[in-house]
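Heads up: the structure comes next, in structure tokens.
The other protein chains are all here in position, but one chain of the complex has been omitted.
Here is subunit A:
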């Protein structure tokens, strides 16, 4: 049915040339939301375009699989949309292919009419403070990767035998980490959190989580859904500094709706006297969490034997500027907080993939205009975090990916992008990979991994039990 659709439109091109050989071919680097949404838009809009998605890991879906928190399964429903795209007749998925290593971007450009870079942000911003390399200090990227089964983070082994954890940064990732650290294990045990993480969290001594930000309550970076989840987290109570909230209430009426609703909830939790049942609930809660505002990390303080983190020194800030444009300035005061776990959640960061691709070393993105890569020959595009920077939810990336697809299609229509030549597409790349001993994982192979994970999960009352090791994934994929 789907392939007959292709013939209706592209069969008219002429006798003698096989429709598939002469159709426009696009290669997408990265099998996460940006890659899939870009592919979806291309395939839906032009009935003759063939799209191939290359992904380094054997498994697709990127941060939807490895970033979205285990207790947010509805957010992962988008995998069904991506699955439909991957199964479309004019789309194919090739996992276990590392672009930049197994095949170069230049080789991809020779095989395809256009290459879209959608490989996201696998690095993280560093604090740049002494003590950052002590045991007990992790980036949120690694901590999240650990509980979500990213193979690279399998051996993280975070030590949760401390009472206080300090999270630097107040975005949604920081709140996810706080929530996973403090959630009752009974809630987590039926999610797709990895078993080793579940076991570690079950033994955790962490009872208090501070979520630290440089600026004030009005600059809080998380969104209301995540804040509400913390407020309603069973077995926990909020602990905030009321003094941080002076002058906030009177700002409410001039705030735009999303900020207003967020601030109202924050004020309610931080400042208002709770009514009786809530008061009782808080008094009986054994775990606590709170925001600390106007604080920047200066140093992570070592234990007596200098091997691990035992505390953090925070500079006290005040704000300068007005309205949307406020920044933190140190007052000179510092404050030491005892803690055994420091999670730095100050942002992901894209890395350059290949010398042939321009990269902005300051902004850590690929320089582009509306998704068209600048400072290079035609035919190179980008979408998602590597294009705009590592912020935003799935909806943001979706719109962004559609934008890039529109730019690409526009270039095809206008002739800026030459699609008149015949390109080998995946056939060309497969030849190169074979020579280098690289075997791609096709979508049908991923489905075997998917099925195995679901089967193992079922035994434990979880939606899936993720395979944690690339070798194991490949073994299952190619049975």
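As a working rule, contacts are C-beta pairs under 8 Å (C-beta built on N, C-alpha and C of every residue); 3 or more make two chains touch, one makes a residue touch a chain; residues count from 1.
Here is the rule we go by: contacts and distances are computed from a predicted model.
Asks: Looking at UniProt, which of "Ferredoxin-2, mitochondrial", "Serine/threonine-protein phosphatase 2A 55 kDa regulatory subunit B", "Proteasome assembly chaperone 1" or "EDS1 EP domain-containing protein" names the chain that isn't shown?
Replies: UniProt protein name of the non-displayed chain: "Ferredoxin-2, mitochondrial".
Asks: Can you tell me which of A:26, A:43, A:127 or A:248 touches the chain that was removed from the display?
Replies: Touching the chain that is not displayed is residue A:43.
Asks: Who touches the missing chain here, A:104, A:223 or A:303?
Replies: For the chain that is not drawn, the touching residue is A:223.
Asks: Determine which one of A:154, A:282 or A:406 touches the chain that has been left out.
Replies: Candidates A:154, A:282 or A:406; residue touching the omitted chain: A:406.
Asks: Identify the residues of subunit A touching the omitted chain, counting contacts across the whole complex.
Replies: 1-2, 5, 9, 40, 43-48, 72, 74-75, 77-78, 80-81, 84-85, 88, 223-225, 228, 257-258, 261-262, 370-371, 393-396, 398-399, 402-403, 406-407, 409-410, 413
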